[in-house]
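Every protein chain but one is kept in place in this view of the complex.
For clarity, chains are labelled A, B and C in written order, and residue numbers in each chain start from 1.
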Amino acid sequence: MPEEEKVLETLRAEVLEANLELVRRGLVVSTFGNASAVSREHGLCVIKPSGVPYDRMTPADMVITDLHGKIVEGTLRPSSDLATHVALYRAFPSIGGVVHTHSRHATAWAQAQREIPCFGTTHADYFHGPIPLTPSLTRDEIEGEYEANTGTAIIRRMEGLDPLACPACLVAGHAPFCWGKTVTDAAHMAVIVEEIAAMAWQTITINPHASAIAEPLRDKHHFRKHGPTAYYGQK
Amino acid sequence: MPEEEKVLETLRAEVLEANLELVRRGLVVSTFGNASAVSREHGLCVIKPSGVPYDRMTPADMVITDLHGKIVEGTLRPSSDLATHVALYRAFPSIGGVVHTHSRHATAWAQAQREIPCFGTTHADYFHGPIPLTPSLTRDEIEGEYEANTGTAIIRRMEGLDPLACPACLVAGHAPFCWGKTVTDAAHMAVIVEEIAAMAWQTITINPHASAIAEPLRDKHHFRKHGPTAYYGQK
Amino acid sequence: MPEEEKVLETLRAEVLEANLELVRRGLVVSTFGNASAVSREHGLCVIKPSGVPYDRMTPADMVITDLHGKIVEGTLRPSSDLATHVALYRAFPSIGGVVHTHSRHATAWAQAQREIPCFGTTHADYFHGPIPLTPSLTRDEIEGEYEANTGTAIIRRMEGLDPLACPACLVAGHAPFCWGKTVTDAAHMAVIVEEIAAMAWQTITINPHASAIAEPLRDKHHFRKHGPTAYYGQK
Partner (left out) sequence: MPEEEKVLETLRAEVLEANLELVRRGLVVSTFGNASAVSREHGLCVIKPSGVPYDRMTPADMVITDLHGKIVEGTLRPSSDLATHVALYRAFPSIGGVVHTHSRHATAWAQAQREIPCFGTTHADYFHGPIPLTPSLTRDEIEGEYEANTGTAIIRRMEGLDPLACPACLVAGHAPFCWGKTVTDAAHMAVIVEEIAAMAWQTITINPHASAIAEPLRDKHHFRKHGPTAYYGQK
């Protein structure tokens, strides 16, 4: 088997597994949600097909496209959000997987059109700052290449931020997009973002004047887990 | 087996399965909730019996009535909400199934006597506008043919709306009624409405001034999934 | 086996089963909560032992007392709330079972020191009015016969109400007590009260000015299920 086929075979299995993990974790109702992975060396994206029931999906159903969304392999239509995924892969070279869900708590923040403040160390363990929110898309952006423009809105909002120190963004009136070094990491991040969103919701209903933690505490927790000074976990 | 019997046998199984799906999805406590299907060609409605425990229900327990609620077959009493179901079938020729639940989140909106604004794309994927709310029934409507008048209140509130682009309505102080092309679709819609209601609740507790998404975004998402320009899912 | 022994054997099994049902339904954390039944003809109460883990409890562990709480049979200490249970049995001749839980939503209303308004038909199906709340007990009532005085506070609050049309009461700063014709009914009522409390909580967070449904709607739903004009369920 040529090397490209081996890589794709692995990614197909990982992408399917990430999609199923979203279901098992309760982040997905119906066929909402989609996960993809990228092979940087082959310039290929592996993504879930659109609107296929999860319990019937096999690795062979995954769709392979290039990084502009052109289908290279697969008989099913790719997720309708494909253009957002490939825009993120082109803009963020450090990421290897993207996950989009309509998970309840994170979506509520996107609908409330509020970024999620860094209220505590659980949040700081993963994000070096708030979980950002895009502005609303304009009529032209919506009526034009909507999914690609959604990607553009995220990329613009992320300007100046390291995608691995801020591995998710809320799209206003829509829902979160999450990412990571691999699609497995991206799916894990979708779980974490949902938990952070739930805690933040309760935090502001307990104390409407709650404020973000101070920078030293945010930095301490973030860099305890990330970067050269990290000391969390095993070496 | 005559053709009518075959159709009814299928519908009995589908109606039972839809009722059980409501239980599995956690939308039903005790014996709240009921699902029905219609055979348009035979002018017959197949509905759950009233107050029978779900774990003992068989397809043969389903009650068959005409579209005015007259029992045609079955030894058990039909759901006490039968008159609402048949009123909806008579008024909305495009629907094939009706589901009524007291699911927690949707019922809370009905009790709060608020329609559910279209706060995001999850909502717009299914509804082309808010989830509507009937006015409160008058004393005369309540003390008269209550269940039929509940149907009338829904039908009046739905005036000018396409039932398949607005597949649910909240009854003030009561709970949601949902529908679809089939009873399976109607049960699925009950799940979706509950999820939308939960997200909307959290949205307004995060931001009491949250507003509905702009029309272009609502239209984009709705028509991505519905109508001649749809491109979501497989062909 | 003498007739009294047969009755007690049945009640022991029913009381154990009711206690286990509370656990299965998620109404009980740790060893909170207790259920009891009464044999009116023998003047005996069958109640859960105090602080015994649910997974090791057998019917033989149930404690038998007279209606003044004097132990007649059993080697374990009865539930510490026994005196409340027997006070309710003495005051309400129509009831056959009592259940006390600290279920999350109902307890939150008791802690908020608010009765639960009849916000909708789900509530009216079971209660002909709000779920009442006792006043706070006085220091003397607390430092005296606390559990008996808890019973007295409930009984006083229920004056003029039919216990079967108002099958639960919240104790201020404490939690709900529920009852019914049998201990099985009482445990079922604890499930219903928890669901009503959850919906009511969400209702007032959606609309802080939400008000109780009009009396005709409350009466319609209540008497659709209860009393001589009931037409819900099977005959």
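Observations on the model:
Just so it is clear, contacts are C-beta pairs under 8 Å (C-beta built on N, C-alpha and C of every residue); 3 or more make two chains touch, one makes a residue touch a chain.
Remember, it's a predicted structure, so these values are computed and weren't measured experimentally.
The missing chain, though absent from the view, touches A, C when the full complex is examined.
In the complete complex, the hidden chain is touched by one of C:Val23, C:Ala112, C:Ala148 or C:Leu164, namely C:Ala112. Annotation: of A:Leu67, A:Ala91, A:Ala148 or A:Met199, A:Met199 touches the absent chain (contact as defined above).
Residue-wise, the contact with the chain that is not shown comes from C:Ala175, picked out of C:Ala175, C:Met189 or C:Leu217. Residues of subunit A in contact with the chain left out of this view: 119-122, 188, 191-192, 195, 198-200, 202-207, 210, 213-214, 216-217, 220, 224, 231-235.
By the touch criterion stated above, the residues of subunit C touching the omitted chain are 29-32, 49-52, 76-77, 80, 102, 104-105, 107-114, 136-137, 139, 142-143, 146, 173-175, 201, 204-205.
Operating definition for what follows: only the chains that are shown with their structure count from here on.
Here the C-alpha atoms of subunit B line up with those of subunit C after a rotation of 90°, rounded in steps of 5. Centre to centre, using the average C-alpha position, subunit A and subunit C are separated by 47 Å. In subunit B, the residues that touch at least two other chains are 204-205.
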